[in-house]
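Only one protein chain is missing from this complex, and each of the others stays in its spot.
Chain nomenclature is as follows: A, B and C, assigned in order of appearance, with residue numbering initiated at 1 for each chain independently.
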């Protein structure tokens, strides 16, 4: 599955890019699986995802739990807990 | 005791004046006594004070219960429940 | 802290700016603006007349404001209440509170309005479209609103 991945705040800074398009293996079923897989994609990813619980996920611009299925997603974003307002 | 009496809103309209100075008999001890006594001072007063519970009192510009002593008061005001804001 | 009773309108943006001027320790500002509704329980109205008790009004608003500053860590507050004849849509009352964090600003503004509604000596008279005047009745819900501020 080819999916757009987007990173914000310190997730973006640690990975060193704001977005990329990735071909995701078929056995990656949930957002949590995707975090685990991304953490294996190099030192900068390992650093960004060293504490998966600190990372929030949005699937197609909607907040998602780590357990949420990502099949068919066009855009998946990773970011710290929000701090606006 | 010579005291300034002040009336607001429909209390003022029913009595037909906004303020007056009255010599109050010595046996009038509380705000409630004063209301009862004023109600006997003519038709317009009887009309204004026909329902004493509907009338609020301030003694020297501070909210007061009907049971409050009025000895030494310089200014006593009578008005309906407030409706500002 | 500032309390004003006036016939003229107020400028909400200017009142906020006055509280903020020269300081960077405020994080949250809440304003409440009360306006004249054109249709009330009594029907359509053409104007609302605000009567007040000069002297006591300012004293009572000052007491309420001081009480709010005792309960919440406020960096500023402003209360403005208009008097005289007001048309539907016009401003009646403004409360502004400033604090470091939002909950103090929100709660103190609500507190000020709840107390103002039940304690400040103002009285509203509506004039209906048929020209008749009608003193607005106090609402029991305004008295009830005070209960949540009762100290344990």
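By definition in this document, a residue touches a chain if its C-beta (ideal position, glycine included) is under 8 Å from a C-beta of that chain, and two chains touch if they have at least 3 such contacts.
Being a predicted model, the structure only gives us computed values, none of them experimental.
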Seminar exercise, completed: Among the displayed chains, the hidden one touches A, C
Problem set entry | Sole contact to the chain not displayed, among A:2, A:21, A:51 or A:83 | A:83
Exercise. Among C:28, C:59 or C:146, which one is in touch with the chain left out?
Worked result: C:28
For this session: May I ask you to list the residues on subunit C that touch the chain which is not drawn?
Result: 11-14, 16, 20, 23-39, 88-89, 100, 102-103, 105-106, 109-110, 113, 145
For this session: Would you write out the residues of subunit A that touch the absent chain, in ascending order?
Result: 6, 8-10, 58, 61-63, 77, 79-85
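Operating definition for what follows: only the chains that are shown with their structure count from here on.
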Exercise. What whole-Å value do you get for the distance between subunit B and subunit C if each is reduced to the mean of its CA atoms?
Worked result: 26
Exercise. So how far apart, in whole Å, are subunit A and subunit C when each is placed at the average of its C-alpha atoms?
Worked result: 48
For this session: Find the geometric centre of each of subunit A and subunit B from their Cα atoms only, then give the gap between the two centres in Å, rounded to an integer.
Result: 73
Seminar exercise, completed: Where subunit B touches two or more other chains simultaneously, the residues are none
Exercise. Got the subunit C residues that touch at least 2 other chains?
Worked result: none
